[in-house]
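And then subunit A:
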Amino acid sequence: MIILLMAAFAGIVLFETPGLIQKKYWRELIVFFMFLLLAFIVSLLQIFGAKVPNPVKGITILVKGFLSLMK
Partner candidate 1 sequence: MKLEGGKIAGSELVFLMIGFTLGSSLILSPAQAAKHDDWLAILAGLGEGLVFALIYTTLAVRFPGKTLIQFNDIIYGPYLGKIISLGYLWYFLQLGSLVLRNFGDFFTTIIYPETPMIVFIVLVALICASAVRNGIEVIARCSILLVVFTFVVIFGTAILLAKDMKFTNLLPVFDIPLREFIKASHSAATFPFGETVAFLMVIPFLKKVKEAKTSSIIALIMAAMLLVVVAVRDTAVLGITKTISTYPAYQAVRLIDVGKILTRLEILIAINLLSMGFLKIAVLYYGAVLGTAQLLKLRSYLPLVLPMGAFMVSLSTLQFGSNIENINFAQEIYPYYALPFQVGLPLISLLIAILRGVPKKMKGAKK
Partner candidate 2 sequence: MVKRGSLFLRILAISLIILLTAGCWNRRELDTLAIVSGTGIDKPEEPGKVQITVQIIKPGEMKAPQAGGGGEGGSGGQKPYWTVTATGDTVFDTIREMAHKSNRKLFFPHNEIIILGEDAAEEGVQKYLDFFARDHEPRWLAWVLVGKNTASEVLETKAELEKVPAISISKLIEARGATSEASAVTLHEFLTRLMSKTTAPVASLIEVSGQGKEKTALLTGTAVFKKDKLAGYLNKTETRGLLWVLNEIKSGIIDVECPGGKGKVSLEIIRARSKIIPEIKDNTLHLAVEIDEEGNLGSQMCSDDLTSESAWKTLEKNQAAVIHNEVMAALKKARELNTDIFGFGEAVHKKYPKLWKDIEDKWDEFFPNLEVAVIVDAKLRRSGLITKTVKPE
């Protein structure tokens, strides 16, 4: 599974970076790697079964808190 994940992300890197480097789009390259790293970390943590903070849980707490304030 981890190998599959690595392969997928390596594939994305190979697909995008040559063109970016050729065009000297350095700013785009940095953003590209930032997002890719974020996605990679979240995926990797999920595969390892680590507890990734779940945004839905956060939203639920926020909304519920807000609704109880309204009452």
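By definition in this document, contacts are C-beta pairs under 8 Å (C-beta built on N, C-alpha and C of every residue); 3 or more make two chains touch, one makes a residue touch a chain; residues count from 1.
How these were chosen: all candidates are chains of the complex that A comes from, given by their letters.
Just so we're clear, the structure is a prediction, and the values are computed from it rather than from any experiment.
Colleague: Looking at this complex, which of 1 or 2 sits next to subunit A and touches it?
Modeller: 1
Colleague: Help me check something: in the complex, which residues belonging to subunit A touch candidate 1?
Modeller: For subunit A paired with candidate 1, touching residues are 8-9, 12, 15-16, 20, 25, 27-29, 31-33, 35-36, 38-40, 42-43, 46, 52, 54-56, 59-60, 62-64, 66-67.
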